[in-house]
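Of the protein chains in this complex, all but one are displayed in their positions.
Here is subunit A:
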Amino acid sequence: MVDESTRKTLSNIPLLRTKAGPRDKELWVERLKEEYQSLIKYVQNNKDADNDWFRLESNKEGTKWFGKCWFFHDQLKYEFDVEFDIPVTYPTTAPEIALPELDGKTAKMYRGGKICLSDHFKPLWARNVPKFGIGHAMALGLGPWLAVEIPDLIAKGVIHYKEKVENT
């Protein structure tokens, strides 16, 4: 299952109510509003806990999201671009988070840099439709993936620390 800290983080992210995808005109707005509120809360939580680890923004319609995420290892900050689309069937289908920079560098990744999520993710998501949103996907999907994969990749020497990346 998901480890203790993730569970704690997860529980602090506000749940969503509206079940609507990008095609459901009025309701999508409602859903998007909830997504934002949820994300704001999540980011605030993270910042309070000195655990801020990503930047996200979306297009006008809220169907395409992009930004950065970072990971500290041995007191060094490794930063990666992150992007994903909201699928049409959202929220039934979870968004597929992608790290294009790492495409082809690890086995735990689909074509296009989409990360392979843990076995637990999909059933967990399916059970929590429509309560889980983008914030959950980040916390439950990308967060653990980074925590496992990045130290491994660094150890293998696939990723190198880049000096230009500035710490915030």
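FYI, a residue touches a chain if its C-beta (ideal position, glycine included) is under 8 Å from a C-beta of that chain, and two chains touch if they have at least 3 such contacts; residues count from 1.
Everything that follows uses one rule, which is that contacts and distances are computed from a predicted model.
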Protein name, per the UniProt record, of whichever chain is missing from view ("E3 UFM1-protein ligase 1 homolog", "tRNA-intron lyase", "Calcium load-activated calcium channel" or "magnesium-protoporphyrin IX monomethyl ester (oxidative) cyclase"): "E3 UFM1-protein ligase 1 homolog"
Touch with the omitted chain, as defined above, among A:Lys19, A:Arg55 or A:Lys108: A:Arg55
Missing-partner contacts on subunit A, residue numbers: 26, 29-30, 32-33, 36-37, 39-40, 43-44, 47-52, 55-58, 60, 62, 72, 75, 168
